[in-house]
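Here it is, the structure, as structure tokens.
With one protein chain removed, the remaining protein chains of the complex are shown where they sit.
Showing chain A:
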Amino acid sequence: MDTSNPAVLVNGELLRMYVGRKVRTVIQVLQSNGGITTGKSTDEHQLVIKGSPPPFPLTNFVEVIGVADSNQSICAERWTNFGNTFDTFSYNQLCQLANGEYKSLFL
């Protein structure tokens, strides 16, 4: 068991609290060229994802796990396609709960 290096569930707003730490978030991909991908967070912030995207084509929604680089950018370590439809509202609510009242279950 190892809980020393969690990836915090974040949305665009919460990202700023975890600069330098491992985070995970879901974005809706807007544009992807080379090492820079831009996307919209579940709370409608624009985020920049650095690091080369995976060899497979990205779907509309993508989960990125990486280190929070600034309050609006993440250095991606791992990409997962979440498909073309995703309930961003629930995910966003979850991010808030996981960083608020129920933080003890996650961090």
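Quick note on the criterion: a residue touches a chain if its C-beta (ideal position, glycine included) is under 8 Å from a C-beta of that chain, and two chains touch if they have at least 3 such contacts; residues count from 1.
Definition applied: contacts and distances are computed from a predicted model.
Student: UniProt names the one chain left off this complex as which of "Ribosomal protein YmL11, mitochondrial", "Cytoplasmic tRNA 2-thiolation protein 2", "3-isopropylmalate dehydratase" or "Replication protein A 32 kDa subunit A-like"?
Tutor: "Replication protein A 32 kDa subunit A-like"
Student: So which bits of chain A touch the chain we can't see?
Tutor: Considering the whole complex, chain A reaches the absent chain at 1-4, 6-9, 24, 61, 63, 65, 78, 80, 82-83, 86-87, 90-91, 93-94, 97-98, 102, 104-107.
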